[in-house]
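In this view, the complex is presented without one of its protein chains, the others remaining in place.
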């Protein structure tokens, strides 16, 4: 990270949103900047979808309007995150160069009329995007409004066409060197798939039956890398033009088509778009996990909430609104979990186009509206949170998560399609969230030093480096908890031969020989005396393993059924360290019991004891955040008296937290 | 309407069906006409699917069989509705001219083997169809059997291919003149969709994400217009050949792909195909609404039920049969609601092809069958209804319905996909139907003179002319009731800026700033004292609005939830006029209460008071129709004594209506 943080010298929380002035008449712009200033907006993203305005015909440049926009914003003290418009090429690009259009696995070439109609594999697309990026950078690199660069938008476009075939082959050649190696690593002897040359290899297109899983897995890797190359060449062009501002692009949480671990050190600031679905019961915890992912991708550095919605989105089949309380909670939660900037899509609500019903900071009804009043209230609140800027979160717990493993575990031809890597991670995370325990997400194989507990909810792939780091952790006294169906495959997605999880079996003191789908009605688990805190009726479902303990204590066995009497939950003790294994997808109560026991054993407690349901507690830097997502008032005993940054109130002892309220407490001396 | 009605000098109800003699050996024809005569059939549609028989190879003409068919029918006193066979080109057309075949949004060119494999955009298709039409008209224009012309069949074929692209562009050029105008009206500045020329514009094909809604909306308009052009050029050719008979084509009720408001004055007689699904609880009311639509499309003139099924259809996944009572009710209901002709698909049940299991007047089992006896009974009944022919229905209530608004409201990227324009109209209509209140469907913007109540269940688009007509109605003392999520957009589908419904807010005395999806469990409505007839526990679901009353009385507010305490139902009184607004999709009981109150306030009552459940009451001309769709006998008090045309019975005072019975009462003097 050689480039500056987006936060300026005087610390303040960044606040604003996407601003698309080219969609509005000139007179609107004045109202925009006036209302932005009133709301406390200090950062807007400009130009994300401006390609056809900036380059109305090939090679033409239309920068005058942008000059005026940037000057106007700057004159009102509003900084700019300037975007390269490469996410949505103008229709002329696809008309003149059909090969720039993406092609589905079924061979359908996607047309203009929406957005994203490009393949990252197309050199023609990339050259056009790059030429415009260079001119944009040259013109605005020194503009005083520009404090950040935003390359493209939500990279995620897949392509299975001939352009992709060419680049995929080149990627494979770089990876494997020769075709014999590819044949071996892909296991092409199965089903007679041997290739004579890289020229014969195709992206996974429509096929008569199940695809070769390694082919699919490599195509996912290639696709992520191909998009990263698009990003990187634009970033480099901006840097080459002399830019000193940070350069980034916006991530999308647990987005399935991009491996953000490989992208994270290619952006100067982690930025993320977050649209939690609050019709789901666990949305607050799930959103928190996304935010912890972002913090973890950046190695703990503050990140930017680049896009969210102030009210409803419009792309779900049914879109629930956000109350003001919810909108504030969503934003403060992000600050609590490391965000130094809170932005929205978008500033002014569109009247035309596919997002005309997507909420915005300034709604169709105008400034005299609940939404705009919420925006102003948020601007004020964020302004009060300036002391938090730059603060870090300390976590003693690590949770492993990996895109490659998720991908490999999602390939067809598996014991069950009911077990999803992210869903299982969410279930584990919710336990920690409700306890107020901070957790870092870690890439398998990364060092685990400093963590007292390491959780592995579901890591289908376990490579030697990861196994070694887990062993080292236990050896130095840490607690490791591994979930079912882990350690199944290697990085190629090939099953590891032997008793599973092959590379972890010795560490765990238990090994298996079968991953068995469980029947639709839950299977009882029978706790042993060793599981003192077992819930009343723990069960397993979805998947269970045929295990044999060799060194581990058995905490529970399977009740009647295919695995009756065999170990289901085990714990091996190694000095002060311990290694737990869950040989089944266990019920929520069982999971909570296991994780609570494991954390307690590792000497880890939450930020506050006995959190009321729905109250989230996080320490960031000097601040203690309490956010109440529930709908029943809760009482919390503060460890030390302090001052609430949002209200200025002095708080001490037992305080009532109203539903929807956020308290940001600066305790004692810091206050 | 310069052309004669299909009804001849001596009034009689037309009765018959599609007749496809080319599918049967010659000897069968004699049995056909004998049995037709026995059943009272007086009109058959011939030639709908005869193209490959009439023109077995390009340019060839094979009319001899048709000469014989028409002569035979005429000799038995059966009139003919002669069809142009353009709905189903022969396979050779697609083989010789693949560009005549329709293409899906995914680029799949549809093949022969079914029917409808043409694109209306193809000049080659149209020339072939037209040439045959000209020859057909020239040959039969003076044939004494031919009393009507039937162009094509159930126009509804979409095309997204290159032929369509060419015609769509031409249509757009005619509409917008220059590309800059299109760019503005389509809002192409959103998502970088700016076009340089019409040549770059495409039909909405498969895209990476949501389509530009105005592009989609214009494509729907173009598609309807393109099909209308196909119809019109054949109609003109028939007329040019000297035809004096009425010319029409068959509509399909609330068919989503054609705007029948723009078609209605292009046909001499409104004709409709109706296949109600009686497995649905409200099928009788829903069928009535379709019939009122047909009457309204024709400006109140009698219409033709061109196709229905005498028993089961075969194209649903599971097809329930019709009892004789149901078959009679379906037909008499159409007469009650303005039909002067009752026809079926088809005369003789096919033994081959895709409709071999679709019921027909003469089933596989032959004349000794329940179905054929039902047909004969119906023929007899319709014959008795001759006095009704030409009769009109008087309605004091208008209900707005518009295809364009339906289309725009259906575009993706909206608050909820659970609110459908036709479904909401059906819910409103059912209230009127159960009250026995006659209603005309009106096109928004049409004059509303003479209506004492105007209902607007859901009009997503409200243009100034429509707003003005509603204002004028209230000003002259009428009652207007507007449903939720109305007045959202203009004709481009762009959201109207300001407090909604922008053009109606002043009239309604209430305005809104948010269309909010409601949670899946219903939201309570809290009636105020002003809503005296409120039901016990009214609720709202799907969508509610954030409203502020300014001049209207608040009849109900929202209970706990996102909109708690805010107005949900309002009524503004303007002299003797009143303007109601429903700011939510309200429960059936609430809707019935509101509409009943509004009608009562407007001095409107049903044909008969206190109709038993399931009994439909309609006045057409001098006749009072009572149709019992329920399954429990009901008692009705007749306003005046009279004679039942169907039984000849004299009826007076309280009469019992048996389930399935139809009474057609000619009262007092008329009887």
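Order of writing sets the labels: A and B. Residues in every chain begin at 1.
By definition in this document, a contact is a pair of C-beta atoms (placed from the backbone, for glycine too) under 8 Å apart; a residue touches a chain by one contact, two chains touch by 3 or more.
Note that this is a predicted model, so its numbers are computed, not measured.
Within the full complex, the residue among B:75, B:114 or B:637 touching the omitted chain is B:114. Summary of contacts with the chain left out: across B:12, B:358, B:396 or B:443, the touching residue is B:358.
Residue in contact with the omitted chain (choice from A:207, A:475, A:605 or A:652): A:207. When the omitted chain is restored, the residue from A:418, A:491, A:526 or A:574 that touches it is A:418.
Where chain B meets the chain that is not shown, the touching residues are 20, 22-23, 49-53, 56-57, 85, 88-92, 95, 102, 104, 106, 108-117, 157, 279, 311-312, 314-315, 317-321, 323, 349-358, 363-366, 368-371. Although one chain is not displayed, its contacts with chain A can still be listed: residues 106-107, 186-196, 199-202, 204-215, 412-418, 492-500, 512-517, 519-520, 546, 562.
We take it that only the chains that are shown with their structure count from here on.
Overlaying the C-alpha trace of chain A on that of chain B calls for a turn of 120°, given as a multiple of 5.
Distance between chain centres (mean CA atoms), chain A to chain B: 49 Å.
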